[in-house]
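Only a single protein chain was left out; the remaining protein chains are all shown in position.
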Amino acid sequence: MSDLVVKVGGEGGSDSPTTAGEFITSTAIREGNSVFTLRTFPAEIKGGLATYQVRMSDGAVHSQGDGPDVLCCMNQESYDELFRELRPDGGVLVYDRDSVTLDDHLNGCVAYGVPLSSIAADQIKERRTKNMVLLGVVSALFGLPLETLKQCVQDKFGKRNPDAVALNHAAMEAGHAWTQDNVAKRDSFGFTSNPAMATVRRIVVDGSEAVAIGAAAAKLDVYAGYPITPASDIMHWLAQHLPRLGGTMIQTEDEISALGVVLGASFAGAKSMTATSGPGLSLMVEMLGLGVMAELPAVIVDAQRGGPSTGLPTKCENGDLNLAVYGAHGDAPKIVLAPADIHDCLHDTIGAFNLAEKYQTPVIVLTDQSMAMRTQAIERPDLGAVKLVTRKLQKKHDPHYKRYALTADGISPVLLPGSPGGPYYTITGLSHDEEGNPATNDGDLGAAMMDKRGRKIASARFESGWSRLFGPERGQLGVIGWGSLEGALHEAVERLNAAGTAIRALHLRMLSPLPVEEIEAFAASVDKLVVLELNYSGQLQRIIRAEMDLKPGLIRKYDGIPFTPGEIEAALRAEV
Amino acid sequence: MSDLVVKVGGEGGSDSPTTAGEFITSTAIREGNSVFTLRTFPAEIKGGLATYQVRMSDGAVHSQGDGPDVLCCMNQESYDELFRELRPDGGVLVYDRDSVTLDDHLNGCVAYGVPLSSIAADQIKERRTKNMVLLGVVSALFGLPLETLKQCVQDKFGKRNPDAVALNHAAMEAGHAWTQDNVAKRDSFGFTSNPAMATVRRIVVDGSEAVAIGAAAAKLDVYAGYPITPASDIMHWLAQHLPRLGGTMIQTEDEISALGVVLGASFAGAKSMTATSGPGLSLMVEMLGLGVMAELPAVIVDAQRGGPSTGLPTKCENGDLNLAVYGAHGDAPKIVLAPADIHDCLHDTIGAFNLAEKYQTPVIVLTDQSMAMRTQAIERPDLGAVKLVTRKLQKKHDPHYKRYALTADGISPVLLPGSPGGPYYTITGLSHDEEGNPATNDGDLGAAMMDKRGRKIASARFESGWSRLFGPERGQLGVIGWGSLEGALHEAVERLNAAGTAIRALHLRMLSPLPVEEIEAFAASVDKLVVLELNYSGQLQRIIRAEMDLKPGLIRKYDGIPFTPGEIEAALRAEV
Amino acid sequence: MAQTMTAGSEPQVRKAKDYRSDLDPIWCPGCGDFGVLAAVSEVFAEQQVNPDEVVIVSGIGCSSRFPGFLSCYGFHSVHGRALPVATGVALANPKLKVLVVGGDGDGLSIGAGHFPHAARRNVNLTYLLLDNEIYGLTKGQISPTTTDLSLARKALSSPHGTWEQPINPVGLALSYGASYVARAYSAQRKELTSVISRAFRHQGFSFVQVISPCTTFYNSYKTMTPRVRPIEEDHNIHDRNGALMLAYDRKHVWLGEFYRDPDRPTLTDQFEHLKQLAVGGRPATLEAVLDRYS
Partner (left out) sequence: MAQTMTAGSEPQVRKAKDYRSDLDPIWCPGCGDFGVLAAVSEVFAEQQVNPDEVVIVSGIGCSSRFPGFLSCYGFHSVHGRALPVATGVALANPKLKVLVVGGDGDGLSIGAGHFPHAARRNVNLTYLLLDNEIYGLTKGQISPTTTDLSLARKALSSPHGTWEQPINPVGLALSYGASYVARAYSAQRKELTSVISRAFRHQGFSFVQVISPCTTFYNSYKTMTPRVRPIEEDHNIHDRNGALMLAYDRKHVWLGEFYRDPDRPTLTDQFEHLKQLAVGGRPATLEAVLDRYS
């Protein structure tokens, strides 16, 4: 099985390393590889260090891998900043010898210097094709099929800009030719196609597109949002496509308004959603409480970034769980989900709409920066097979109808505004009676309504399919994880089990309500329990401790960069 | 020891039961009694049922007591709603026989019907003096000195309105005379003065005034706030008095702006504060995160009411702890305090300013509706003895000064804007370096800064004086409480210990950081542990479980009405 | 207020009182808001509005209790957020007639950031701002429209007076690009009803500032009555700049219709247009979109 991690670094901008990385990714996918990408961005809009890492394998890949096997440095800064990441045992450095001066110590790495800049400037007469020259070099060195690379370029620019295609093709060929003529391969890395896989129906999307597609598949009617990194791309996709699909996307004046529009639309019967990141979620807290109190279905996607406050806007953290679970004054239980990969981003968004409708509640979906900006080939969803849930409706006119009827399961049928003949009702954020009328002097009724909302949400923990298990039936150690680290955790668990340590992992995608029975069963199957998280305080670990008679340990990381499998492996090894 | 609980109910408005309750309260205080009051409000601005309960004793009182000994009903609604609260074993009902029709079943209570309305209308020629007539009746029946009552009226209206004084005096006398002439006392309740206590220097304030006075004593410079029940009275006090004391109070356009002004003022060196209730705290969440990240001292008072959402605006709940502790995306540790009585409202506000300055952090002070609106006589504060803390300042010019120096204790000296010669700096909500410059590409530095803020706040748990212990050295049961229920808890613990059950209680007034060592020591002194809270989910119980190796049980109440000592007594008895 | 109009057996002609719910208003005697409630019921009767299709949205305040007192669908949301919520209702189901009712504090203080945007987007709704120049529900603090200093001094939050310059709601609505702008006075029921009626018929964002005094905390009837004056017949209702000058006139508080632009496309028009445009004849499907990602 081939498994190759390539990282490209250079200045963000027109000859960007990001574009190069994207073409490597799409080529690998067409060649039937699984890929896993990881991008970093500079704070500057233009300029600054941008990187794009792609792991490709003709088998399955779950994570970005450990350090890159191949590092391509397009300028000095990228070499200075990234060289320490290159795997020390024989990693390969490809660099622009026109602009990069190497250190004395290569740590046993193989270095290929290529005059990327001068090939682009002199042969192609267009400096900005430097990244395309690099692609030719990579193709020649590691066997990434040049024709497929060229086809990807053709498909991307072809219609709009045939001149660009010609120029880029020339640059790739020049890079390829120079390498074949001048470089003697001294490393053992290589790319392998997987023709079988190439025929499977897949779509290539990043986490943002996956969420948006999921929402569209769930028949989203109204999207309202305010731009924020790394959530904006969801809005951009919907701006483009939602009208075509019969829905409406509105960019509001702020996040409070966005959730206000969403709740208003939901009241009127629409499936509605907003997406934001931490600062926006903080602003939505009052509206969230209203959604819980008024029992309105709504989906709120939070693409988490580094916090607190403006924090690390282009970095990755899973630190908004507390806010999602506890956000809102008073007790306001709601459903909180966390997709773990790009496939989940699509399907869990559909699931979020279903849960929102079924339980008549705001559902928060926690994704993160790494998923929002990571491209992956996932199985094309079978839209015909998607099951959608609609809120329990009161369809017939019934003079005794009560909007907030105190039912056994806490779910009261909804008579939608517009329904003929009423009984008319007004919903309110005040404590109310079964009809919806303010009942602010009746504490017992207020408590009964609190119980209703509480038991309704609590019962959602028995929904199935919101977790995944890895490893053997029993373990010396059990790891509970959540969020985007699943892939790395999966890989670490496989390695450790392969090395003879029995480790199980339970990866949760529903965090509120907490599936306590499931966690109990898992805990019973292991000797020791630890929670793995990408935040400072161990937010899930604290919630588990708060709700259950368990005292798991904690492994955490909070420097804005996802775990590598190696890091997890080392940390887990230390626990057993 | 006398101990008398009187409750007055009637229509909110000009002949309001509230005014009657207030005069009973001030009279009892002048007569050297301890008092504990409890008020309820209708949702209507005018009209609706208003009640005022006052417990008076020549000894100490800690709570509102159990049901009233004496219930005064000024209209039918008050009788219909409140009669079930009257103590069944010989309680006294005083009612307006002109407007109230009694049920057949008096449950063994003593009932005195008095023509309150006709005395007011016919003898005094002013229907609105009905509440004053009632005061005369109460005075005659239970020995509350008429002269002191009259003096209180004189002191309240005398300067502004001598005619009102005369009218009210006449009404009181008429009620008193009618009772002496027509009623044969058939109950055993009576009021006792305590002349010794009457000479102690006390002030009579409600919780809102106490907070405002505490802030003024802490030398508050800038107050910014937005009206909300039950916090507005803090603003009203400061609007009146703060300018006289050299400070500034501004009513902002919303709560986000209020905390914005507070943080801006703090940056410029001022002691600044805002006060709000749940919905406002929800809106402040993003700003709170900024305060934590930028390390700005600030005091945020949250007078909790019933939630979630608009909830029960005139009722009592201690349900905002989660939001105070976990509010803000990312990990944003801050200090959270909770005064337990009116005395604390004053002194803990001073403490909040001191902690905010010392630890350079937002401090949230959780009071609640019952304290905000409860009048009590407390020891007059010795302003000369108040100790104030100022943030650690960088006073000398030092070219190597760094605003966010990574110190061992996490506290970095502050060079205030306006300081000559700099080094100038810009603070930011972005992850930053020691100088304050954005450092959004350096994850390790971001983590180091997270650690700095974390250890700074964690160390505040060793501050002393933020808890109180009741009961014997060791207990069969240990109760941990927080918030305004302390008095009722104290009383219940005394009763149970008197009855031979060994029960200890630890009442916490600092909830974040959690004083884990202190709780551990307490837990070690009892056989079983339970947390007592005025909210649905047991918010403190969950935090204790999350942070410590303890699994306390939970006793909770969430109908908007504070615990009575009897309720706690019964619940604790069930635990042992 | 679960008042039922038994389906199929509605009265032939609905009277104003048929639009009232069973819930009694919690307002103080004399509160200006009673007049507005009566006017809205009359407008509904006059236009024989179908209550099935009406949604009234409000924030928090005395005036914001409005929806519950009428027999149609309502959403009493949170303080200052009525316009976003109402925008959501309007977008979700363009068949619904959306009425927004709220106070001066609700709309111009905490909600001040939403007003410009709802107006410039021309959301299809009628916004009645019940202006009593005070925060009624929280017991009388000054608001952004408080003008009378002697009244302001009685407010608990401004015992020493205020120097803040009050906001002119009609001026703002015009600056924000509202397509219908009017002012009325709850003490003049006939004119009030007629203005609300026209606002409710307008397609797009119609704004009516209703002077609706708070008899408990800021009783401005006495000082207001001599200041108001009906807009002259010759005022050109399509001239926005002229309307602005009228709004900022210092001598009188003009009542009536300031401005109307019946032709501006509404937000609903825009989104319906987008859907048509995007579909471009052939129905778009998600499958077709997914093809691009394959």
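Note that the chains are named A, B and C in the order they appear, and that numbering of residues resets to 1 at the start of each chain.
Everything below uses one rule, namely that a residue touches a chain if its C-beta (ideal position, glycine included) is under 8 Å from a C-beta of that chain, and two chains touch if they have at least 3 such contacts.
On a predicted model such as this, the values are computed, not experimentally measured, just so you know.
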Taking the complete complex into account, which shown chains does the hidden chain touch? A, B, C
Touching residue (missing chain; options B:R84, B:H105, B:R244 or B:K387): B:R244
Of A:P88, A:P227 or A:G465, the residue in touch with the unshown chain: A:P227
Of B:V8, B:I24 or B:I256, the residue in touch with the unshown chain: B:I256
Counting contacts across the full complex, list the positions on chain A that touch the omitted chain. 43-48, 226-229, 232-233, 235-236, 239-240, 243, 251, 253-255, 279, 309-310
Residues of chain C in contact with the chain not shown: 108-114, 116-117, 120-122, 144, 160, 162-168, 171-172, 175-177, 240-241, 244-245, 248, 264-265, 267, 269-270, 274, 277-278
Can you list where chain B touches the absent chain? 201-205, 209, 213, 216-217, 221-222, 224, 241, 243-246, 248, 250, 252-254, 256-270, 272, 286-287, 290, 294, 380-381, 383, 397, 399, 401-402, 417-430, 435-438
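Keep in mind that, in the parts below, only the chains that are shown with their structure count from here on.
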Averaging over Cα atoms per chain, report the distance between chain A and chain B in Å. 45
Taking the mean of the C-alpha atoms as each chain's centre, how many Å separate chain A from chain C? 41
Using the touch definition from the top, which residues of chain C touch two or more other chains? 60, 78
Mind pulling the residue numbers of chain B that touch at least two other chains? 43, 279, 309-310
